[in-house]
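A protein chain is absent from this complex, but the other protein chains hold their places.
Now for subunit A:
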Amino acid sequence: MEKGEAKSKKAGGPPRLCCICNERRPVLKRPKTLQQICRECFYEVFEEEIHQVIVKNRLFKSGERVAIGASGGKDSTVLAYVLSELNRRHSYGLDLFLLSIDEGITGYRDDSLETVKRNELQYGLPLQILSYKDLYGWTMDDIVKMIGLKNNCTFCGVFRRQALDRGAALLKVDKLVTGHNADDIAETVLLNILRGDIARYVYIYLFLIMLSLGYIMIHTYAYFKKLDYFSTECIYSPNAYRGFAREFIKDLERLRPRAILDIIKSGEDFRIATTTKMPEQGTCERCGYISSQKWCKACVLLEGLNRGLPKMGIGRARGGVNGGDHKKETKAGSTVKSLESKQCGSLDF
């Protein structure tokens, strides 16, 4: 596949050998430095940059048990591969493993779980799979059968976020790493602002790496390395509100490329009026999970499902388990009513 490049370069012509190793044919131009580099040096640079971010930000301590949220998608696969490599190469001393959540969506999750099972073998990282059935007693297929396609993503979003946290706690994990990219974060910030959901936090490693570097050529890396990943849309997702947020982000990005980064920064800087009553963090009476209400969101939804009242927990709390006393008086509050039910739709965590 490599064509011979034995001829020496013409005077004044572009360099025909990799800028770093001076041995091999360049295949890429680095975005920031505009250096022309070969495949092998690209791998080294990519991995070394991530290593530097990890070290400079002291992301891990030796001996820590670290779960990598593995969806089988590109981002989490690359993350798992690189982290595993770096752990070996630089002796981070981490106890790494893959954590996958099985929502019980036939045809979608089955295939991506097969991918993660292959990753387990390919990367030598043990795999733990936790299912919604195990954690909640319901699969997404069951839920959709009961409630149809309108609010299913709300259930899935709440359950999945908790599933990762619960899984991490169950498996006595010190850190949880996921592969969200900037688009996902920007969408989440937008969604949270639109829903007046300002008490949420988002803490994602890949994003941190991106901010530090200004870019990350994750797809190129995955392509050249021929990493095994699974990429398709959740079969229930076309109706999710997150899809609208994503389209909006893409349109904004087209007009002003910095928009994504700015939205994320806005999420951090978002100021809350001093008159707003912030939700207080306590624990759920039913299951002990973090909650600002008597019952956590998952328990409210589950109660609804089990009682055959699937609308419970969707939309603003009106009576029911948590009473109607919780108010969030944010600016976005009045427009949020009809939007609150939708929550997610993207493939990765």
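What we mean here is this: a contact is a pair of C-beta atoms (placed from the backbone, for glycine too) under 8 Å apart; a residue touches a chain by one contact, two chains touch by 3 or more; residues count from 1.
Heads up, the rule we're going with is that contacts and distances are computed from a predicted model.
Set against the options "NUBP2 factor", "U6 snRNA-associated Sm-like protein LSm1", "Ubiquitin-related modifier 1 homolog" or "LYR motif containing 4", the UniProt name belonging to the omitted chain is "Ubiquitin-related modifier 1 homolog". Across A:K29, A:K61 or A:K145, the residue that sits in touch with the chain not pictured is A:K29.
Residue A:M217 is the one among A:M217, A:C287 or A:I314 that touches the chain not shown. Of the residues in subunit A, those that touch the hidden partner chain are 1, 14, 25-29, 31, 36, 74, 181-183, 210-211, 214-220, 223-224, 232, 250, 254, 257-258, 260-261.
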